[in-house]
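Here the complex is missing one protein chain, while the rest keep their positions.
For chain A:
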């Protein structure tokens, strides 16, 4: 098990007030461990509820195993916690349903998200899963920015958008995967049609 830098964001220890901070330990699905401050955790509604429900003391944090986050890898989780540490204590935005939404990507976030799109994709999934509203906002803003000035063909390529036919095929495949008998029935129906039968039943 490898332990990532803890805390995730480098902290000048001398500058920290005497009051003892509470940290939690988390483990990614590839067994990377992170120590994250209580205040940073509050950016994630999911983790905040989880640690509240667990009721850990400082001793528990040290003595019990790290809290496993099973569907996020270490590389992604590191970005998530870096973001949370940087924005700890900030108010969590409330969606008022207005459109278009307006958000500026701060310099720190822009640097953090200067990553390949594969990792950005994972970061968005993590922000959604962990319910980190502002991280989801800025990462989605980055996705929206990819569309700027694109032609239809370019936009289809950038977002890998399936055509209607591909959507239909995927939908059928999903239905069939849910009900394997459906395919058999369809094949039987097609066979009877070929044989000239008018009635299926």
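Following the convention adopted for this analysis, a contact is a pair of C-beta atoms (placed from the backbone, for glycine too) under 8 Å apart; a residue touches a chain by one contact, two chains touch by 3 or more; residues count from 1.
Criterion: contacts and distances are computed from a predicted model.
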Just to verify: the chain that's not displayed, which of "F-box domain-containing protein", "F-box protein CPR1", "Large ribosomal subunit protein mL44" or "Exosome complex component RRP45" does UniProt list as its protein name? "F-box domain-containing protein"
Tell me which residue among A:110, A:161 or A:185 touches the hidden chain in the full complex. A:161
Residues in chain A touching the chain absent from view: 98-101, 103, 116-118, 120-121, 124-125, 127-129, 136-137, 139-141, 143-148, 150-152, 155-164, 167
